[in-house]
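Shown here: the complex without one of its protein chains, the others still in place.
Chain nomenclature is as follows: A and B, assigned in order of appearance, with residue numbering initiated at 1 for each chain independently.
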Amino acid sequence: MHSTALVLPRRECKPRACGTTMMIDTGLPTRQFADVVASFAPLIDVVKFGWGTALVTDDIKYKIDALREHDVDYYFGGTLFEIFAAQDAVDDWRRYVDAFGCRTVEISNGTIPMSNTAKAEYVARFTPELRVYSEVGFKDPTQSEHLSPQQWVDYICEDLEAGAYKVITEARESGRSGICRADGTLRTDLIRKIARSGIDMTDLVFEAPTKDLQVAMIREFGANVNLGNVAVADIVGLETLRTGLRGDTLLDFTTPLAVAHA
Amino acid sequence: MHSTALVLPRRECKPRACGTTMMIDTGLPTRQFADVVASFAPLIDVVKFGWGTALVTDDIKYKIDALREHDVDYYFGGTLFEIFAAQDAVDDWRRYVDAFGCRTVEISNGTIPMSNTAKAEYVARFTPELRVYSEVGFKDPTQSEHLSPQQWVDYICEDLEAGAYKVITEARESGRSGICRADGTLRTDLIRKIARSGIDMTDLVFEAPTKDLQVAMIREFGANVNLGNVAVADIVGLETLRTGLRGDTLLDFTTPLAVAHA
Partner (left out) sequence: MHSTALVLPRRECKPRACGTTMMIDTGLPTRQFADVVASFAPLIDVVKFGWGTALVTDDIKYKIDALREHDVDYYFGGTLFEIFAAQDAVDDWRRYVDAFGCRTVEISNGTIPMSNTAKAEYVARFTPELRVYSEVGFKDPTQSEHLSPQQWVDYICEDLEAGAYKVITEARESGRSGICRADGTLRTDLIRKIARSGIDMTDLVFEAPTKDLQVAMIREFGANVNLGNVAVADIVGLETLRTGLRGDTLLDFTTPLAVAHA
């Protein structure tokens, strides 16, 4: 960040436990991906290769080279785990992530029928060797709404006790399920219940794929909330929201002390 | 595609008659376009230069070079034909497409007043020398809704009899006209009527510019439906939808046989 006389919210440098940004790659071309990583590495803590995108192109190794060069962590989205799990091929999944040198993975049950306990057992199985993000919440909005706030809390705690590095709360790439309603609005009561349950905010990553969700989360939890499913096009914009440099959060972080004639 | 133990829907390699993806270029910068083509050529059957975009920049020849190098076909969108036709300059249009070495063209009447018979006569005129995509449906949603399902079928058949290589069903870049309602939802009754009319599915290309439409089409007609107006940003995502590698179609193509504790 440029040095100016401005007083802005404090941001930690990487590696950091809070204020992290997880960018989702939904299938960028190879050179554009490298351009994004080279331009924004200080703003990106980890890249998620969304669902099974890595399986349909041949360039994933070049993308990983770019990430390693700029010290950005990466993992394959939880849906990839679920596809292998649904075909009784979790050992193949493990070989797949090892082949790409992953130190981080995601384990979820957002689409396939799998109990939270079964998911937590997978977390426990892989957590000694890998940094495991787990996810709570379903991709189907009706199924997610049927999950009570207390169940959200219980599932998050079960995953953390199983050894999850952080737990991600589902919102999809569209912001229309999980912690969001089908119309895209945030279930504020739900995230407040989670936040007041005693779970350490450092252990949570909120999926926030739209600017409205990012603004809501930063207003609720401050500049240094962990946010996920951030689109490539929003990486710079999110950092300005965190630091009060965009209209939406300017007055949250800056009190106009000295504006003449106001 | 990477080799794994997963069982996924079968996809033909290019050149193929079904399961084709037509990508629309709405005006990418030159180097980004080349990056997209180099990264995703096996997933893209043909690129459409949207409406008159090619006329306002100077880089179309470089884009065509990139497409030829990677064996991806290309054509100018039907609106370009309509602009020339509206100015009584179809011969100039023919010279224009020849100047860019087009082997493929699109002939449509989505915007200008032109009967289907007149359009079919243009198809017949150019089809001996060029591969002609024709299009049925109007860009104006009200006009499209007034077209009865039987008229859709009749117009498609008239174009195919005139020699059209494939017929495209209009949905615009927004998915808000033609086979879609003004609110973006798919007119399922209409596309079922077309599919059950006896027209060979191989001869049809459905415009499906949004993820919701792509999911609906794949659920309706399977992994190997021909889809058009696919945005650059959706090329990889569409391929994962076709192969059950995204949450939306995962359970359509994979039966979870062996998920413990489910």
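Convention: a contact is a pair of C-beta atoms (placed from the backbone, for glycine too) under 8 Å apart; a residue touches a chain by one contact, two chains touch by 3 or more.
Treat the numbers as computed from the prediction; the structure is a model and nothing was measured.
Screening B:Val37, B:Ala54 or B:Cys102 for touch with the missing chain picks out B:Ala54.
Of the options A:Asp35, A:Asp92 or A:Asp154, the residue whose C-beta touches the omitted chain is A:Asp35. Residue-level contact of subunit B with the missing chain is found at 26-27, 29-32, 50-60, 79-80, 82-89, 92, 96, 110-115, 117-118, 121, 139, 172. Touching residues on subunit A toward the chain that is not drawn are 1-2, 4-7, 31-32, 35-36, 38-40, 43, 233-237, 239-240, 243-247, 250-251, 254-262.
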